[in-house]
Each structure stands twice: as structure tokens, then as C-alpha cells.
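One protein chain omitted, others in place.
Order of writing sets the chain letters: A, B and C. Residues in each chain are counted from 1.
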Amino acid sequence: MAKTTENKLWGERFSEATDPRVDQFTESLSEDYRLFRHDIAGSIAHANALSRGGILTAIETKKIICGLKEVEKELEVGSVEFLTSDEDIHTYIERRLTEKIGPLGGKLHTGRSRNDQVALDLKLYLREKITEILHQTVLLQKGLVVQAEKQIDIYLPGYTHLQRAQPVLLSHHLLAYYEMLERDRTRFADCQKRLNQMPLGAGALAGNSFQLSRKVVADELRFKALTANSIDTVSDRDFIAEFLSASSILMVHLSRWAEEWILWASSEFGFITLSDRFCTGSSIMPQKKNPDVLELVRGKSGRVFGALVNILVITKGLPFSYNRDLQEDKRPLFDTVETVLESLTLMTLLLSEVQFNRMKMEAAASDSLLLATDLADYLAQKGLPFREAHGIVGKIVQEAIANQKPLHKWPITEFQKRSRIFQNDLLNVLTPRAAIEKRGGVGGTATASVKAAIQRIKKQW
Amino acid sequence: MAKTTENKLWGERFSEATDPRVDQFTESLSEDYRLFRHDIAGSIAHANALSRGGILTAIETKKIICGLKEVEKELEVGSVEFLTSDEDIHTYIERRLTEKIGPLGGKLHTGRSRNDQVALDLKLYLREKITEILHQTVLLQKGLVVQAEKQIDIYLPGYTHLQRAQPVLLSHHLLAYYEMLERDRTRFADCQKRLNQMPLGAGALAGNSFQLSRKVVADELRFKALTANSIDTVSDRDFIAEFLSASSILMVHLSRWAEEWILWASSEFGFITLSDRFCTGSSIMPQKKNPDVLELVRGKSGRVFGALVNILVITKGLPFSYNRDLQEDKRPLFDTVETVLESLTLMTLLLSEVQFNRMKMEAAASDSLLLATDLADYLAQKGLPFREAHGIVGKIVQEAIANQKPLHKWPITEFQKRSRIFQNDLLNVLTPRAAIEKRGGVGGTATASVKAAIQRIKKQW
Amino acid sequence: MAKTTENKLWGERFSEATDPRVDQFTESLSEDYRLFRHDIAGSIAHANALSRGGILTAIETKKIICGLKEVEKELEVGSVEFLTSDEDIHTYIERRLTEKIGPLGGKLHTGRSRNDQVALDLKLYLREKITEILHQTVLLQKGLVVQAEKQIDIYLPGYTHLQRAQPVLLSHHLLAYYEMLERDRTRFADCQKRLNQMPLGAGALAGNSFQLSRKVVADELRFKALTANSIDTVSDRDFIAEFLSASSILMVHLSRWAEEWILWASSEFGFITLSDRFCTGSSIMPQKKNPDVLELVRGKSGRVFGALVNILVITKGLPFSYNRDLQEDKRPLFDTVETVLESLTLMTLLLSEVQFNRMKMEAAASDSLLLATDLADYLAQKGLPFREAHGIVGKIVQEAIANQKPLHKWPITEFQKRSRIFQNDLLNVLTPRAAIEKRGGVGGTATASVKAAIQRIKKQW
Partner (left out) sequence: MAKTTENKLWGERFSEATDPRVDQFTESLSEDYRLFRHDIAGSIAHANALSRGGILTAIETKKIICGLKEVEKELEVGSVEFLTSDEDIHTYIERRLTEKIGPLGGKLHTGRSRNDQVALDLKLYLREKITEILHQTVLLQKGLVVQAEKQIDIYLPGYTHLQRAQPVLLSHHLLAYYEMLERDRTRFADCQKRLNQMPLGAGALAGNSFQLSRKVVADELRFKALTANSIDTVSDRDFIAEFLSASSILMVHLSRWAEEWILWASSEFGFITLSDRFCTGSSIMPQKKNPDVLELVRGKSGRVFGALVNILVITKGLPFSYNRDLQEDKRPLFDTVETVLESLTLMTLLLSEVQFNRMKMEAAASDSLLLATDLADYLAQKGLPFREAHGIVGKIVQEAIANQKPLHKWPITEFQKRSRIFQNDLLNVLTPRAAIEKRGGVGGTATASVKAAIQRIKKQW
């Protein structure tokens, strides 16, 4: 039987071939094939550094780079066959390169180790994916602003404790989603900035002995800086943990939004109608139209939190430097990147086709109990300590509920029985519109405040 | 363009086809194809119940069952093409069935919903997989007992706080792994017992209106009981959460063992030598022989904990009954089943070929400081309050370290200077063997105790 | 300065006192004082074993036991002063004992270590607390049955995807909560059964050298069995991880229930009214009545999941045997016990005073679209393949929505235009009651099925 160590980068030291079940257990190719473009870009930069350092001649360098590009093309069109013994994408690429250009291929690994190579590949990959995520986040934010401008005059109840609290503009509510995403955007950007340090040259853990210029590699691959310590470089997976943290917080946001819209799409709320294109039906109940996309976005938060726990557990208590446990970083990383991108995309599509049901929203917001705060504010504005005002209105509310008599139907004399302070100008207070427009100032729900918020946002674009 | 709802079980109510990105986002076929055998077994049982209930004639039943078996064969040999519109394995199977036997295929879904169907499939799948895990756990336990018997006379230091504490038999140490696994075994068995309730018949959530005999289905599929409430039946994923909990605890155990053996395989400990077949090398350092399998087992604990968090987060705060979030249960479940089975298998293999280095172990255990407890016990046995004995020996130890003079080289007179209680019989105490053999009784490390433990275990087989 | 090691059980070996910040960092007394009763019960049992083993005389034993009981009394009335140097409850108790009865107190620790002692205390504590949890769970289950009997004739919509699906009995819905709790009950019982193995006698890790009868201790403390391996005994925290898993699943259940009732208490659903005694108000909005208890129960699921992650992370990758990391098991354990007991209690209270709003529930369930499945079942019962029936009804539903014409207002001729199969007997089908009563059989929502379920439950009491 052929030794299955034959293609491996390290087989000569061993007297026995690895057990095939071990090969299967330890391989990472089924996950890390996604890194092939980044691996090849990194290898080309490394070849150039070897050339500058006099390890490769100009001709050798050219041959290696051509070979790498051929291997890349094969991978792009998908006409490749992975062997069990390939272990990982790095081994596969070196094997194919050597099959193409002969033993010269074996020079490429001079002065580098898989430890710094994989750190490089992961950083290149993640840097690129964060750019995509930033882009997709901005698209979603723009979708929110478009809707906020379109729906500027609709109002609905704002809720606390899922109890109707005070009337707010729908636009204001949509911009709250915008603000959550804005923090996500800056968090991803910070993560990207922090990971933008070039790891190659750290070797296995101690640096390399070929005096290669790490700066050459960093410049070619557009890194802002070099990592500062070779041991840390091959041990570090902070960039993954930080990315998964930022992704978890984003998924909290999307799941909150999704939860809210699942409520809004229910018969009981009826605030929105989702496009048929974003719903599915039931195999048994012909009338059902289910908000599956929203439910899955909400559910996928669990997947991303799980990935975050995964990476924290893997790295917890691990001594320096590289340990094979770190190979388990790939699945949570790749899965999260895909989940986040898909979730952002689907929410953007769904948002663009949602229908807001103004009648339902405004009817719900017209419950006069939502104006209780305004009643108390009215008294406070006329000099009563707020705490007393709150007490008086509390009793009014209790009566209104007991007698099932909405506040806007109370004659002014009834109010005056509870406090002499009430005057005829009270009537101007007791409408949802009035309640909304009184809440001006930065961040408030008054139309002017919301329009100002939209202008502030658009100015940044 | 063809409506992509065309194969779906619910398309007629919708005026617009689902967006293809939605199809992609909501499909579960790429995960749940694993359930095809269980889905078909469940469908056959359901067809029989429909037959008994007079919904299907004998001929119809036979045709449906034959059709299902053909579909199963196709899936087994892998000659199938999944369409995006297939959504999930249930839809695929019904589509293929209908292609084979015509509209009659459409009768199979009478009186059931995908909600109870998927609950059934998942339970059949997990019941089977737990049986495999139980089997594999027992193999690993037997491997431990084999080694424990073989290595009965080797001793090594037992550690607390990773400091050498007291000498113990290697066999005793190996049986500690056995005991951890024994609890795992009973936990998995409890989980299997608890999930063994038949869900079909719950319909979408309210039960079915066809008076089908759920007992017929349960008997055919060897379930012990029926689920007791239809709403709970389609909402419940406890069996997955409990399975993932049991798996997490198992992975804690395997990771502890792995950690220990990674230490033991280091140059500093040198207690074991792993077979080349379970190690890999370095791409850059020719001398390296790395315990990758152990590192990956340790690392994969993170994956399983992540899966547990995932399922808890998915189900937390979800109102009754079925919500699409639950579809996200599949990936953590399937991934954990595979991880657990592989980890158990690899540890069994690795254990069977490990080489224990008696010299290194016994040398490490011969540090006379490990006998300090025995010195204190000696004094206590002669009537000194243990706390005082501990104090006296503490000072002796301090001196031994300061003067770098091992305790077994101290003349008896030196001991007597610290306490008159010390007599010549002390010398019999101050050997690792003596320390081990004194710790008899149930669960102790004395050879007799360990042999008794092995006998107790073997009697149960 | 007084050495702060002075009260410690191990100070003599050290030449320098521990840093006070270290004392503060490593102390566990602020958590483990909760174990004092269990520690003293364990110590008394140990004293009896020492007596049987001839290590203590009858008089000594009596003195020690009396001293321990005095210490217990002091702790019960709370008249105690803990010193920083007390480290943990075990040290405190031994110090006080020795202050009371002199050096004899120092004999109590003969043949045991804090490692097996703390394992014993934790198991005694948890065994007792699980009994309380089981009791409280049963009270909550009984509350559900009481309500289910009382509300037997109310119906409401059952939901899937938070869309109204089919009418169900409120009692049936309440019994779904019962079933979730029933699984919790058996899970806690399994956990209790599995932990019921006596650890004392394992010593530091290797067993004890005093030939103490572990069986005497086990019998006195009512343990079913002895732990089988001393190394495993002091390393094992499975019972905590399993308990936290069972608690996490329970909290999933309570949070699902809480989520549902928060929805039900909203203006939009209006299905229930909570007692003022279980709600709180707003500091600013006088009309608010917030379901805080339900929200906190839902939120506290996070706390318990966090505790589970905590214990898994602590034990992951820890070599044998005892490591100080394990001290961190206490906070998640104690906090979860308290959270679970409080949450169960509060839900029981809240349930007993909730008011179900029949009018709102039944109005919501009277939406004729909820009978679409029954229409399809009608056709299927008359021989049409269910899949075709589903398609026909899907189109009927689409029209009903488009024309805003509820199905129960359609003349039979309109149905017949869509399928010749419809006959006059259709009218009997198209009511919520009919839909409910048709779903008989075990676990269905028909009144007879629900009553049978209640009988089955009550028979077990």
C-alpha cells in the first residue's frame, strides 16, 4: 500500500504511514479550499520576497508564479481532484505546483512555515470579507433611509415591555435600526484595521533565517504594518474572535429587528405585509403565509453565538505557540462569514418590498392611554413636581380603564376635578401628532428631528 | 420564468414565486438529506396507518411503499439530483414518489404535517446514532480496561494543580477515564430513553382529523410510547439540547484526557510515545512529531459546546408551536454526532497503540516529597492530631527543599529531632510502593483495589 | 505583621505569608458559606467513620460532634465573623472547632482532604436542592392542571410561525407547558440519581491510608453507592454540568412560556390580564402595566446558559486530578439553583392569578382561514389525494383574502365551483368547535382527548 504520507510536507521523518482515519480526522481541505486565492496571492508575494533575497533567480521566480497562476485557474474552474493525503489547501497547491514545474516547486516553502502561511491566508481572507460585509451593511442602511424618507408621515405606537408606550414616527423607528447597524459598521471597520498586520516571516514561531524582507510582502499585499513578534504571530487568533464578536452583536441586531417584524406580520399586529417572495407556506395548512426569512435570521443568531463560543473555547488555556486545536478555527469563521452576508442581503431585499399598513399602525397608536405621559408632562410644565403629576395621572388612567372611557373623550371639567392645573389648552396635547411633535431636539421623534437625522446621515455619504 | 414554488408542498396559495435567494437561504436539503432513511421508514409506517384507517386501499399502500423503497435505493446509490425548489428531504422524497407512482403519491401526506414528520425523522435518526455512540463508548472503555490490566504494575505521580502529589498506579489512572465514560454512557442512555416517544399524529400542531392509530406507527417503529400533547410535540427540541449537553460533557472528558496525554507526550514528561500513525509532522521542522489527533480532540470540544449554545439560543424565548428557527437545529446536531463518533473512534485507536514509558513514570514518582502525606499519616496514625502532624511535616519538607536532601536519605534520627513519635518502622513507609499499597478500600489506588475494580467492571459485561 | 497563613490548613511549609490580594483573589468563603450545613453533616459522618476505624475514641468523637453542632448553630443564627485567612467554609469550620475543643479539632481532618470533602459537600447540597426543585416543579405542573380543568371550554388560535394556524383548546395549550416540565422533572431526577455516589475517602486523589469504612459514611448520609475511583472522584464536576444543562433546558421552557404570555398580555393579543401584584409600572408613563416578572424569567435564561458555558469552559482541557480552576464551579452552581427556584415559584404564583380573556381568544380563533386545513382534510377524506386537496384549498384561500370574504360566508355553490366533491355536509366542518373536536386520539386537541390527558396525569399523583 502506498504510504499516505507521500504528498505530505513532512513525511520523511516517519517510519509508519498515518492511519487513513487519522487523515480523515485531521484534514482541513474540505473547509480551507475557500482560501485558495489568498494562499496563491500570498505565495506569489513570498516568491517575490525570495527573489529579492537572492534565494530564487528571476527565472525561477517567474516559473513559480506562472505555475501558481495555473493552479489558481484550475481551482477557479473547479477541475481539480483533492487527495486524502493533501491535508490542506497549502499542501494541495504545493503538490500541484511541483507536478507542473518540478522540484523547483519545493523551493517556494523556503523561509516560511505553514504556521505563518495560514495566518497570512486567514487575514487576507477576512480582510476581504469584512469589506464585503461593510458594503452590504451600508446597502441595508441605505434601504432604511429610503424607507424612512418615504414613510415620514406614518406613526405607530412605540413599545416598552411590549406594552404600547408612546406614539412615534415609523421613520424614527426605522432609523433606530440604522443606528444599530452604524455601530456594527464601525466595529467591523475597527476589527479590519486591527488585523491589518502582515504575519509572514514569523516562520514556525521564531522568525526566519533567510533575511527575507517582510516589508516587500506587506507592500505587495497592501498591509499597513508588520506583526511585531513571531511567537505571537503564529499563536494569535484574536482577529477571528473579534470578528465573531462583532458578528454576534450584528446578529443580535438583526434578530431584534426580525422578532419585531415577525410580530408586525402577525394578524394581531398587522403592521406590515411581507411580499410573497419572502414567505413560504405550510405543507398542511393552505392559508399559511409564514415569515420564514425573518425566523431564520432570528434563529441564525444562535449559530453565530455558537461560533464565537467555539473560538473562545478553542483558544482558552492554549500554551504558545501554534497548536493543532487552532485548525478548528476555520469552520466557525467561514460559516459566520456566509451567515452574516446572507442575512444582511436577505434583510435588504425584504425591506425593499415590505408594505407598511398605515391604518393598522395609526389605529394602534390612537389609544389615548399612550398620551398619559403627555398629561403628566403638561402638569410638570406648569410647575407641579413631576412625581406628583405622575401620581395624579396614574389615578386618572386607573379610572379611564375601569370605566372604559378613553381620555380624549373626557370633558375638560373631568380633568379639572383631579387637578386645578388643567386648562383648555390641554386639548391640544391629547393627540398622537401633538405628542410626537413635542419631542423635538436631537434624537427625538418629532418630524423635524427625524428629518434632521436623515439629513445628517445623507451628508456623510 | 418557471415559478420556483412548483414542486413545493404549499405553492398554490401564493401569487408570486419565491425569490431564488430566499430558496437558497431557507433550504435545508444540504443538511437534512442525512435523514432520508428515517424519513422513508416513517413514511412507510404512516402509509400502513393510513391503510389501517381506510384512507388508503391495500393496493395503494403497496404502490406507495414500493415507490418509497425505490426512492430510498436511488438515494443510497447516490444517483439523485436535488432541485433548489426541493427545500428539504421530505419534499424531495414526495416529489420523486409522485414522479414514480403519479398523483397517488399526493395521498401520503394525508393526516400528517411536515411539523410532526420532521420531529419523527429527527428522533429516529438520533435514537440510532445514540446506539452507535453507546457502542463506541463501550469499545473505548474496554480498551481502557485492557490497558489497565496490562499495565497493572506501573506507577506514576498523581497530580493536583499539575504538581506531583502522590504516587498512583497507571491502571488506576486509566480507570479514572473509564469512570468518566461510564457516566457518559448512562447519560446518553437516559437521553435515548427520554426521546423514545412517537411524535407522528400531532399534525401541524393540533392533532390530526383522520383518527389514525398512532399506536400502529409507534409499534412498527419500535417506540416505547406516544408523545402526550400535539402542541408540545411539534415545538419540542429537548432531545437535541439534552443530547448536545451529554455530548458536551463527553467532550470535556475526552479533552481532559487529551490534554493529559499531550503533556505526557512532551519531552518534559516523556510518559508516553504515540504511534507514528497518529501523529503528523511539521512543514518546516523536520524533527517534529506532533500529537495532532489529541489536539484536535481537545479543540473539537469547542465545536460541541458551540453547538449546545446554538440550540439553546435558537429555542430560547420561542413561542409555541413550530417556528422556522427550529430548522437551524440540524447543523449543530449532525455536526456533533459526527464529531463525537469520530473522536471516540480515534481515541480508541490511539489508545490501542500507545506505548507507556515505565522508566520515566516511575522516576517521576520517586521524588520523595510525594511521600509527605504518608509521613503525616504516620504521625496521625500514632495519635497526633492530623493538623499538627501536617505542620511538623510541612517544616521537614521546607528543610528538605532548602538543603536539597531527599527525605528517603534522611537518617531516622533526623526525623526524630522533629518529632519523638518517629520510629524505625518509618522506613517501611517511605517508598512509592508502600504509599500505593496502603491506599486500599473501594476506589483507592492499591493494587488489590484496582484489581477489584477491574473485576467489578468485567462482571457487568 | 501576623502571617496571614496562620489559620490555614497548610501554612507551615511556606516561608512567606501569602499576599493579602492573593487571599482576596483565592478565597471562596463569600460563596461557599452556603455549604455549612452540608459540610458539618459530612464532618459528623467522617468523625463517626474515624471512630469506627479506631482513630478517634468514643469521647473524642462525641466532643468533636458537639463542637461541630455548636459551630452550626452559630452559623445558623449568623453570629459569626469570617477572617480573610479563612479561605473557605471548611477552614472556617475547622478553625472554630479547634477554638472550641482545642487541638483535638485537628484530628478531624485525618484521612480526608479538602478535595474529597468539597466533592461531598457539593453533592449533599445539590442533592437537597434538586429535591426542592422537583417539588417546586410539581407545584407548577399542578397549577397548570388546575387551570386546564377550569378553562376546559375556552379555545384560541394555535400558532405556527406566529401566524394563526388552527383552533385549539386553551387547556390543551396549558398542558403543552405541563409536558415540557414533565421532561424537566425526569431530567433533574436522573441527574440526582447519577450524583448519588459518595465521594469521601478519595483523599487528595489516591484514596486514604486509614482503612476508613466509606460505607459507614455513605449509609449515614443516605448515598446509594460509593464513587468507584479516587482520581475521578476529586476531578469530577459532571454533576454540576449535568445540573446546569437540565436547568438550561428548563429555562428554555420557562422563557418560551414567558415570551408567549408577554405576547398574550399585549394590547394586540389581549388574551390574558396579569394581576397587578405581578406587574410593575413606569417611572414616566403613568398608564404602563408591565409584565416584568415574565420578562425577567425570559431574561434569566441567559444567566443560566452563561453558567453552563462557564462550567464547561472551566473543566475543558483540565488534566487530572483536582485543579484550583474547579473552585470557580460554585458561583454558577449557586446562582443557578437560586434562579431556577425563584423562577419556578414566581411562575406558579403568577399562573394562579392570571385572568384568561375568553372573548379575545375566541374572536381571534374565529378567523375562518384557520379552517383551511379542515377544508383540505374534507376533500382528502372523500378520496382526493391530499396534495391536490391542498392545492384547491390554496386557491380558495387566495380568493377569500383578495375579496375579503370569510369562508364561512361562502355559499356552498361557490365551493362547488372549485371542486365537485364539496357537499352540504361541508357546513358542519366550518366551525372552530368542529375543527377542535375532530382532532381526537392520544395527544390531540379534542375535548375528550384533553380530558383523558388530564385523567392520565392525575392518576399518577
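The criterion applied here is as follows: contacts are C-beta pairs under 8 Å (C-beta built on N, C-alpha and C of every residue); 3 or more make two chains touch, one makes a residue touch a chain.
Quick caveat: nothing in here was measured; it's all calculated off a predicted structure.
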Listed residues B:Val313, B:Leu326 or B:Leu344, member touching the removed chain | B:Val313
Sort through C:Thr98, C:Gln192, C:Asn290 or C:Thr447 and give me the one touching the missing partner chain.
-> C:Asn290
Which of B:Val138, B:Leu341, B:Leu369 or B:Ile454 touches the missing chain? It is B:Leu369
Among C:Glu220, C:Asp325 or C:Glu437, contact with the omitted chain is made only by C:Asp325
Where the missing chain touches subunit C, by residue | 8-19, 21-22, 24-26, 87, 90, 109, 112-115, 203-204, 275-293, 295-296, 298-303, 305-314, 323-328, 331-332, 342, 345-346, 349
Given the full complex, what residues of subunit B touch the hidden partner chain?
-> 160-166, 262-263, 265-269, 281-292, 295, 309, 312-313, 316-317, 364, 367, 369-370, 372-373, 375-376, 390, 393-394, 396-397
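Throughout what follows, only the chains that are shown with their structure count from here on.
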Chain whose Cα centroid lies at the greatest distance from that of subunit B | A
Distance from subunit C to subunit B - Cα centre to Cα centre, in angstrom = 23
When you check subunit C against every other chain, which residues touch at least two of them?
-> 160-162, 165-166, 263, 309, 312-313, 316-317, 373, 390, 394, 397
